[in-house]
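So that we are looking at the same thing, I have put the structure below in structure tokens.
Only a single protein chain was left out; the remaining protein chains are all shown in position.
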Amino acid sequence: MSDKSVLDVLDKKTSRRRFLRDGGVVALVAGVASACKPAATKAAQAPATPTTGQTGGTMGPHDTSAGATAQSAADAMDAMHEKGIKAFPAKTSGLGNQLMQPKIDNGVKVYELTAKKIQWETEPGRFVEAWAYNDQVPGPQIRVKEGDRVRIVLNNQLPESTAVHFHGLELPNDQDGVPFITQPPVKSGQTYKYEFTVPNAGSHMYHSHHNSAKQVGLGLLGAFIVEPKELTAHDRVDVDEVFVLNDGAHGYTFNGKSFPATQPIVAKVGQKVRIRYMNEGMMIHPMHLHGMHMTVIAKDGWPVPAPWKCDTLNVAPGERWDVIVNCTNPGTWAFHCHILPLAESDHGMFGMVTALVVQK
Amino acid sequence: MSDKSVLDVLDKKTSRRRFLRDGGVVALVAGVASACKPAATKAAQAPATPTTGQTGGTMGPHDTSAGATAQSAADAMDAMHEKGIKAFPAKTSGLGNQLMQPKIDNGVKVYELTAKKIQWETEPGRFVEAWAYNDQVPGPQIRVKEGDRVRIVLNNQLPESTAVHFHGLELPNDQDGVPFITQPPVKSGQTYKYEFTVPNAGSHMYHSHHNSAKQVGLGLLGAFIVEPKELTAHDRVDVDEVFVLNDGAHGYTFNGKSFPATQPIVAKVGQKVRIRYMNEGMMIHPMHLHGMHMTVIAKDGWPVPAPWKCDTLNVAPGERWDVIVNCTNPGTWAFHCHILPLAESDHGMFGMVTALVVQK
Partner (left out) sequence: MSDKSVLDVLDKKTSRRRFLRDGGVVALVAGVASACKPAATKAAQAPATPTTGQTGGTMGPHDTSAGATAQSAADAMDAMHEKGIKAFPAKTSGLGNQLMQPKIDNGVKVYELTAKKIQWETEPGRFVEAWAYNDQVPGPQIRVKEGDRVRIVLNNQLPESTAVHFHGLELPNDQDGVPFITQPPVKSGQTYKYEFTVPNAGSHMYHSHHNSAKQVGLGLLGAFIVEPKELTAHDRVDVDEVFVLNDGAHGYTFNGKSFPATQPIVAKVGQKVRIRYMNEGMMIHPMHLHGMHMTVIAKDGWPVPAPWKCDTLNVAPGERWDVIVNCTNPGTWAFHCHILPLAESDHGMFGMVTALVVQK
């Protein structure tokens, strides 16, 4: 996929996102529901409101005041759940993982990264201190081709030293970004240049490797994607998504946002979606997609010798997994970490939840 | 395996279980030990009591009162360990994961699930509040065939709303069971019907997808097994076991029970056992089988392209893994989660421990 096509996709997604926000997920679901296969529609008898197609039972216990109180508490809980889902995808300030356009300097692609402290909105109204590259969490997406000559200029505006490690790239040792092993730390106020010819293709990451438990936890991380010289079928997909998982000081996030501010993946029936999972947190996250399976095609950027299928993929810290979803099943599909306390409480869904929306 | 053959197996297991409980695992072990290969028997010199075939050393320190106290504490610890193992498999009230027979309505297999609050005995004398389907934790096992028409009737007798998600099944969106995304919540006292043609085969699950961290944690979960239209060698096994792992409010459990109330898997030498692991908890559980390896044949219901062998299989929340054990090695084999603090304390084995008993 060329840089241009990625930008096109991002443009399209933005407008889809606006549609989702304006129309609301409920409208979208209704549209999908009305388009369901005849058999399913006949079978489901799924009512538009809870009162149709359901038998209410005697409701006896609810006539007592204790029952009424219980029912009222239950209704209040449902209302919180509904509110969260209707707010999805919620608008927040700031968007991470935006594709970055390099400057070209004599054939070298130059990416400037400024690390500094910012306020970051993870969900509506929740602002956290973030240490960010270019005011984004995750940092801007760097997407290059195998064999490209690349320069990364790190400008440290943080209150402490830092350095950038290119996680997964098989670089010359002095470009590896580990202070006191491969370079001096980049002190506050300093600028440091990395430059290399891009080696192995795949879904990689860049992040701080100095005081990293804190610095990565606060947001100094981003996707570093290397497209192969020889494109394969998996490189020609309709939607190509990066999915950075995190679980540190910012809460439980996908691409720096918590539900309902996470972004849905949007595709059309018949389209092929590639998801690039990257775990920058401290916990494993078994990612579960409803409605369709995922075919695992790469681990840490390396093609797997025999692709395998699953609906729940365990992603450990530092791992990257690439999967393909063939969008055969229309609808809005929940898509979340299956450690349930990281995805839902009695206040409704939160944290590591998003959706794959497959439009007819 | 037909429904009937499964019932036969369950019947047989019940009587084996009775035998184990009555005879005690010690008697069984003795039988196995006496049948050991000559070389091993000759080698082991394993005494029936600690005084034979062992050299006691000087025992000097134990003559002092401090030593005697230490030895007495050690003996007390051993006695607790022995008591737990001799109690295995301990009798408790309630048995989860019982195969459910559907009613047939005009060719549709109808399964009724009543969700309600119960008391559940996880180990002898330990009763916990459970939210259960049909008074079982895990709920009754639903076992159908690819292409079957199935109706699930959910009757909610809980104090709050709920819904059923069929985890792993690629259903039409409106049957996916996620309140406010694919259906309204099913309120307390209400009944809701799901109906669909069973899609992809494999080891799947059903569980609540509303306030799920609490509801699944309290027991609203069960196995949903879909046999393929075309049976393979792996579908013709001698013993077919479901192994639901959980680690929530009920403690560390296999199929809703903690050691010593867990059920052993019982097979004969030469038999083929299929185990279907399903993790409904919040933690990974690396399942370790002693004495024989497992061959992994499916992930989340999908056959793996190249089966692989292991003795410790890491099962993450939401994942299902199917393995085959060829029972070549007679004996009573410990079988447990290898996060040791979830399986043993100084009071003896507890939690996530059971056994595979291979009878000569």
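First chain written, first letter: the chains are A and B, and each begins at residue 1.
What we mean here is this: a contact is a pair of C-beta atoms (placed from the backbone, for glycine too) under 8 Å apart; a residue touches a chain by one contact, two chains touch by 3 or more.
Here the structure is a predicted model, which is why all the values come from computation and not from measurement.
Chemist: Taking the entire complex into account, which one of B:245, B:284 or B:298 touches the absent chain?
Modeler: B:284
Chemist: May I ask which residue of A:118, A:178 or A:269 touches the chain that does not appear here?
Modeler: Of these options, the touching residue for the absent chain is A:178.
Chemist: Given that one chain is not shown, which residue among A:99, A:118, A:269 or A:304 touches it?
Modeler: Only one listed residue reaches the unshown chain, and that is A:304.
Chemist: In the complete complex, which positions of chain A touch the hidden chain?
Modeler: 151, 155, 157, 159-161, 165, 167-168, 170-176, 178-197, 200, 209-214, 216-217, 282, 284, 299-302, 304-306, 314, 316-320
Chemist: Contact with the hidden chain only, please: which chain B residues?
Modeler: Touching the missing chain: residues 25-26, 29, 32-33, 36-37, 39-41, 43-50, 53-59, 61-62, 70-71, 73-75, 77-78, 81-82, 85-86, 284, 286, 288, 290-293, 306-312, 314, 329-334, 338-341, 343-346, 355.
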